[in-house]
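We show some of the complex, not the whole, and keep each chain where it was.
Each chain gets a letter, A, B and C, in the order it is written, and its residues are counted from 1.
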Amino acid sequence: MKAIIFAADGFEDLELFYPQHRLKEEGIDVKIASMQKNRITGKHGYTSHVDLRFDEIDPKLFDILVISGGKGPEKMRLDMSALDIIKHFFDEQKVVAAICHGPQMLISARVIKDRKATSYIGIKDDIIAAGAEYLDQEVVVDNNLITSRHPADLYAFGRELVKLIRKPGIM
Amino acid sequence: MKAIIFAADGFEDLELFYPQHRLKEEGIDVKIASMQKNRITGKHGYTSHVDLRFDEIDPKLFDILVISGGKGPEKMRLDMSALDIIKHFFDEQKVVAAICHGPQMLISARVIKDRKATSYIGIKDDIIAAGAEYLDQEVVVDNNLITSRHPADLYAFGRELVKLIRKPGIM
Amino acid sequence: MKAIIFAADGFEDLELFYPQHRLKEEGIDVKIASMQKNRITGKHGYTSHVDLRFDEIDPKLFDILVISGGKGPEKMRLDMSALDIIKHFFDEQKVVAAICHGPQMLISARVIKDRKATSYIGIKDDIIAAGAEYLDQEVVVDNNLITSRHPADLYAFGRELVKLIRKPGIM
C-alpha cells in the first residue's frame, strides 16, 4: 500500500511526522509531496525532504492521501495538480485524511459539500460556507474521509486512519 | 469621526499600524479592539495596546471599521460580539475596510455574499465559496466595503479609505 | 495499562508526542512526568503539561516507561526519584523505551551495563564506557529494553514498543 502526504513550508510539524511514522509502522510506503522538491520547513522548525512534486504524481499509484495542516494548505490549494489529485481520491473513494487547516484544500477541490467533517476551529465557518456539516469532534469519519481538528487529536486521527486502511474491501 | 481597528495576537503588523497612523493623520480618533485588553503581539513582534474589548463596544459611536489581517481574524471570527459589530456596520452602510485575512471575518458575519471583494490569495476560494465575486486587484471598493490583498497594497488601501471617509454624505 | 513518559524542558518534541499519541491510540493511559509540574517546553517550542512530579510517582502503578530525548535527560538524570523509578522498572522487568539522549538516564541509574542498546550517536562513547554493547540500528530490543537513535527512528521505536506491550505474559 502506498500513501502520499501533502505538505508545504509552514506545515504543522506533528501533523506531518505523526501520520508519516504511523503509516510507516504499518509497513506502508509513504511519500511527501509539495509544489517543489526543496526541503520544506515546519512552523516549529523541523524540516522534511520532499519526494514528489504535485505535477509529477500519478494518483492511481496511491491508496491513501493525508493532508497536513499549518500554513501549508493556503499555499497548496493554489496548485491545480494538487487539487486534481484530491478529486481523483474522492472520485475513486480512496482514503483521504485531512487535519487542522488541511480541509482548506477540500474546499478548493470542491469535494467537501454535503460531507460531515471537522477542522481547525478558525476555519469552521469556511467549511460551513462550502456546504459541509461541521462537527466539533476529535475525529470525524465520513466514509472514506477522516478529519481532525489539531495536533492534540493525532492519536484519534491515526487510530481511525489505520482502522480504515485495514478494513477489507476498502482498498 | 471615530474608527475602530480589529486586531488580535498574530496580527499582520503593518496592517494594523498603517491604517492606525493614516487615520490619525486625518485627525480621526482611532481605537484598537480585541477579545481581551492585554497587549497584543504581531507576527513580526510589534506590540499594541488594546483600547476596547469587542463586548464593550457600542458600534453606533463609530464611523469606520478596519479589520487587520495576519493570524488575528481566525481568532476574532469566533467572537460573536465582533461579528455583531460587523453586521451593524453593513446594516448601516458605514465604511468597512478589510485586508489580507481580514475578510475571513466577513464570511463569518455572513455579509460578503454577492459583494465584490479581494483578500489574501490563500483564502480566495473561501471568499468564493461564501458567495462573493473575487477580484485580484490591489484594492476593491464596493460601496462602503474596501478590501485589499496584503501589506504591499497598503498605499492603495489607505488612499481609498481616506477618499471614502472624505466623501460628503457617506457619514 | 498505564504508561509514564519522562520529559523536561528542552525535550525533543517528536520524541515526547509520538510515543504519547501512539500509546493513547492503543487505549493506554499515558502520564507525563518531570521534576516539576510547570508546563515544559521542547527544543522546537511545543509545550506539554506535566501530570506528575517524579517524587510523587508510585512506579508499581505503571507498566510502561518511555524516556524522551533532547536536553531533558541531562537534567532528569540528576533527580534521584527518577532514577529510582527506572531501577524499579528494570528490577521488575517491565517495558522501558528510551530514545536519543534518553539512555543517559540509564547510565545514571546504572542499569545499562551488559545490555545491548543504541542512542543518539553523540553519546555512543558514554554508553560504551558504562559497559553496554552499542548497536548502530534504528531500534534495539534487548528483553524489556527498547532503544532508538533519533526522531527518524520513531516509526520503528513505536512499532517495537507496541509489539512488546501486546506480548502475552510481558505484563
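The rule is short, and it goes like this: a residue touches a chain if its C-beta (ideal position, glycine included) is under 8 Å from a C-beta of that chain, and two chains touch if they have at least 3 such contacts.
Note that the coordinates shown come from a computational prediction; the quantities given were computed from them, not determined experimentally.
Colleague: Shown here are 3 copies; how many are in the complete complex?
Modeller: For the whole complex in this structure, the answer is 6 copies.
Heads up, the rule we're going with is that only the chains that are shown with their structure count from here on.
Colleague: How is the touch graph of the chains shaped: line, ring, star, complete or other?
Modeller: line
Colleague: Would you kindly tell me how far, in whole Å, the mean C-alpha position of subunit C lies from that of subunit B?
Modeller: Roughly 49 Å, centre to centre.
Colleague: In whole angstrom, how far does the Cα centroid of subunit A sit from the Cα centroid of subunit C?
Modeller: Centre separation, subunit A to subunit C: 30 Å.
Colleague: Of all the residues in subunit A, which ones touch at least 2 other chains?
Modeller: Within subunit A, no residue touches at least two other chains.
Colleague: Show me the residue ranges of subunit C that touch subunit A in the complex, using the header's touch definition.
Modeller: 13-14, 17-18, 20-22, 24-25, 44-46, 151, 154-156, 158-159, 162
Colleague: Quick one: in the complex, what on subunit B touches subunit A?
Modeller: Residue list for subunit B touching subunit A: 74-75, 77-78, 104, 107-108, 120-123, 125-126, 129-131.
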